[in-house]
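One structure below.
Heads up, one of the protein chains got dropped from this complex, but the rest are sitting where they should.
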Amino acid sequence: MNKIKSLDDLRQLREGMQAKIKLRESGDNAENIVRIKVAMSTCGIASGAKEIMTYLMDELEQHSIEAVVSQTGCMGYCFAEPTIEVTLPGKDPIVFGDVDKYRAAEIIEKYIIHNELVDGILPANYRTIDN
Amino acid sequence: MDMINLTIDNRPVSVERGTSVLQAASQIGINIPSLCYMKLEDLNIENKPGGCRVCVVEVEGRRNLAPACCTDVSEGMVVKTHSMRAIHARRTVVELILSDHPTDCLKCAKAGNCDLQSLAQYLGIREIHYEGEQSTFREDTSPAIIRELDKCIRCRRCEMMCNEVQSVGALSAINRGFNAVVSPAFEMNLDHSVCTYCGQCVAVCPTGALTEVDNTGAVIRALSNPDKTVIVQTAPAVRAALGEEFGNEPGTLVTGKLAAALRRLGFNYVFDTDFAADLTILEEGTELLNRLTAYLGGDKEVKLPMLTSCCPAWVKFFEHQFPELKDIPSSARSPQQMFGSIAKSYFADKIGVNRKDLVVVSIMPCVAKKYECSREEFSVNGNPDVDFALTTRELAHLINLANIDFKSLPDEDFDQPLGESTGAGVIFGTTGGVIEAAIRTAYEVFTGKKLERLDFTELRGMEGLRRATIDFDGLPIHIGIAHGLGNARKLLEDIQQGKSQFHAIEIMSCPGGCIGGGGQPYHHGDAEILKKRQMAIYREDAGKPIRKSHENPYITKLYEEFLGSPMSEKAHHLLHTEYFDRSKSER
Amino acid sequence: MPKIKLSQRTIEIVKEICSTFENNEGELINVLHEAQHKLGYLPAEVQELIANELNMSVAKVYGVVTFYSFFNMIPQGEFPISVCMGTACYVRGAEQILHEIKRQLNIEVGQSTPDGKFSLNCLRCVGACGLAPVVMVGEKVYGRVAPQQIRKIIAEYQEGCVRPERHEM
Partner (left out) sequence: MADYKMHLLVCGGTGCKASESEQIRDNLLAEVENHDLTDEVQVVMTGCFGFCEKGPIVKVLPDNTFYVQVKPEDAVTIVEEHLVKGRQVNHLLYRDPENDKPVSDSKHMDFYKKQVRIALRNCGFINPENIDEYIARDGYAALAKCLSEQTPQEVIDEIKRSGQRGRGGGGFPTGLKWEITSKSVADQKYVVCNADEGDPGAFMDRSILEGDPHSVIEAMAICGYCTGSSKGLVYIRAEYPLAIQRLKTAITQAREYGLLGEKIFGTPFCFDITLRYGAGAFVCGEETALIHSMEGLRGEPTFKPPFPSESGYLGKPTTVNNVETLASIPVIINKGAGFFSSIGTEKSKGTKVFALAGKINNVGLIEVPMGTTLREVIFDIGGGIKGGKKFKAVQTGGPSGGCLTNSFLDTPIDYDNLISAGSMMGSGGMIVMDEDDCMVSIAKFYLEFTLDESCGKCTPCRIGNKRLFEMLDKITKGLGNEEDLTRLRTLCKVIKDTSLCGLGQTSPNPILSTLDNFFDEYLAHVRDHKCPAGQCKSLVKYTINNDKCTGCTLCFRNCPVGAITGEKRSPHYIDNSICIKCGVCYDKCKFDAVSVS
């Protein structure tokens, strides 16, 4: 273990460490940031949900967007897997189907950053398991 | 000097910074009653736990009452010492103490001399509103001291004396809460502890929780037995204090009345321990000179400094705490025991009485002397050299009991041959006295010259540790003096570490020496009394026609008729002793 | 008080503890903690030895031992039972629990069962007020204890349990 010899050392260490517990901070502050749930059931995983989740996390990081990406169970849209649910602060959740990397990038670029709607929204007639 | 102005009971007063409210009040004649607090001025002894809460006073601006003993004055302070609130609190506190105190004052050894009793009287307590369970403890009787802790009020004075002043460490506060009390380890009896029986705990105990073993009954029985010849010896410090018990000013010398009273009590012979003190000087002085001569002759084995050995508490102290130094003190017995030994041999022969029929009583300022005469090595076939040791207080009690009007007694002399003494024997009663007496003799014997100046003021005083160098005709002799065992410990530690430069050291267990002994009339925390007793001792010395032990004609006669010479085989047998390692024993 | 003779090993242990604290009188409480931890309790002979090692009076050591309720001078049961007497436990019925344990074991607080298996003590809050009333057996905490459970808890320890590791005097 290296000694912390200056304020800068401490700062560096802190920044490195903050990423590791950011997840907890964001969880605590979820209402005010972007929340994305990736349906991670058997069919979802089979259609590449895991890769999409990692891709989303990386992309959001790149764009410095504070977001919570979590996995959730089957949303019931097996025909449209992988599906993700995006909740912007103060808005209702919107579910996107058939999300591949290209569409994921589009969702981030258009919906999350610029708040424009993107094709492929699934009808919001389901209930999230939270409710 | 930094002065602080304050108001006590509407009177302005200006005192030094660091003065307590209690002291400040007493400076303008306001007496705030206190109980646990005790200060012996100039002796560096202070007990200030702030525990009894009797001295609480009202200080303007403070939420609670403040203990006057521990509250230092501050600028502009306004104190009310006797407001109704303070009086009410004080009375309640004393009632609480009494609610946990036996009410057997009628037969308490301390009745009439008890600080708690006086306080309850002063506060006019006629009823205790808060009765309840009382704490009870097993009574502990040792050869010298009785502990009746039911009467303990947790002032902690004894603990302070035993630890801080004497560094003995026999006592400590134990348990907590309602069961807290002061006790030896494991609540064992004192005789299983490192207690030296110096009796300083007894000397400061405000109640009857700590008292001496009462031997008056045994003495009365002996005196009333026609088959016994009962003789008495009285220690030097007794004559400087006994008067206090009969209303004399502290420092009044009552030597003549003392002898008269003892005679009226029925003792067959009234002798003086001072005689034995002179004898001690010859033995101990000779031993010192022998050691010195050997040392100067290049003997590296010789033990120096030589330590005095007349104080039994001190002897027990080093036996427990410094057993490895046990061949350093002089082997001479204490004057009490030399007296007993000579009385039951030389004198018994002289008057033709069997030692079994001779009862030797000693009047001592000390409680450890009771223990000393019970030591096995000081008896012959189970018959002790000294049968009973009474304290000054016990003697006063006997005198009263016998309806002797002490103050109107004529002055009488001691009997001969064991009643003759010199000024040197007298000063044994105070710190520094033994060594001064020894020097008066040693100088003349060593140098062969007559000593011109007898008053060695450099050896006198109340400093706990004193040192002086005496010129033995060109040879500087370094003297150390300690009174109080805590001070003694410092000198012993130096010896242990090989740092001691002294040739001879005098050690007395009690602060002030024997005048401050545990068997003396209670000083109730007034150190002035000790100083006055000390002055009285030196007065007695100055008035004596002979002031050097070796000039005591009866001592000379004793050697001629009986002992031969100092340190002779016979003298060794009768007047010297050995010491034991008590550090590991079951004590 | 019955005398016990300390084994050479015990003497060494105590001396070693004292020397880790540099035989410093001021470390007395730490020394006592360590000694009790290793020996289970602090008999008079151990206190004498400690006093000797730290160069202080036995009376003082005893004074400290009897001041703090954490220190024991008698051996504890193989399974010391402690009942929390904190306020939260008290208002949730700790007294009844204590009473039931006393009844079951037929001992008073501060005593051990004749077979040396259990000893009973009360302690101040253990800080598990959410679980009040709380009983501890050794280090194990039992929460939300009802008087009816006591028999079962004691039975757990009645037989077949491993004796906690402790040095014999």
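By letter and in written order, the chains are A, B and C; residue numbering begins at 1 in each of them.
Assume a contact is a pair of C-beta atoms (placed from the backbone, for glycine too) under 8 Å apart; a residue touches a chain by one contact, two chains touch by 3 or more.
Only a predicted model underlies this, so the values are computations on that prediction, with no experimental measurement involved.
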Exercise. Quick one: which shown chains sit in contact with the chain that's not drawn?
Worked result: A, B, C
Problem set entry | Which of A:L23, A:A46, A:I65 or A:I113 contacts the chain that the document leaves out | A:L23
For this session: Spell out, residue by residue, where the missing chain touches chain B.
Result: 49-54, 56, 64-65, 67, 70-72, 85, 88-89, 92-93, 96-97, 99-100, 129-130, 132-133, 153-154, 156, 173, 175-180
Exercise. At which residues does chain A meet the chain that is not included here?
Worked result: 1-7, 10, 13-14, 17-18, 20-21, 23-24, 26-28, 30, 37, 39-41, 53, 57, 68-74, 129-130
For this session: Determine and list the chain C residues touching the chain excluded from the picture.
Result: 25-30, 32-33, 63-64, 67-71, 85-92, 96, 99, 103, 123-132, 134, 139, 141-143
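Simple rule for what comes next: only the chains that are shown with their structure count from here on.
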For this session: Quick one: report the Å distance separating chain A from chain B, using the average Cα coordinate of each chain.
Result: 90
Seminar exercise, completed: Taking each chain's centre as the mean of its CA atoms, chain B sits from chain C at a distance in Å of 44
Problem set entry | Mean-CA-position distance for chain C and chain A (Å) | 55
Problem set entry | Multi-chain contact sites of chain C, meaning residues that touch two or more partners | none
Problem set entry | Complex contact set, residues of chain C against chain B | 1, 44, 47-48, 51, 56-63, 66-67
Seminar exercise, completed: Residue positions on chain B within touch of chain C in the complex are 163, 168-176, 183-186, 188, 193-194
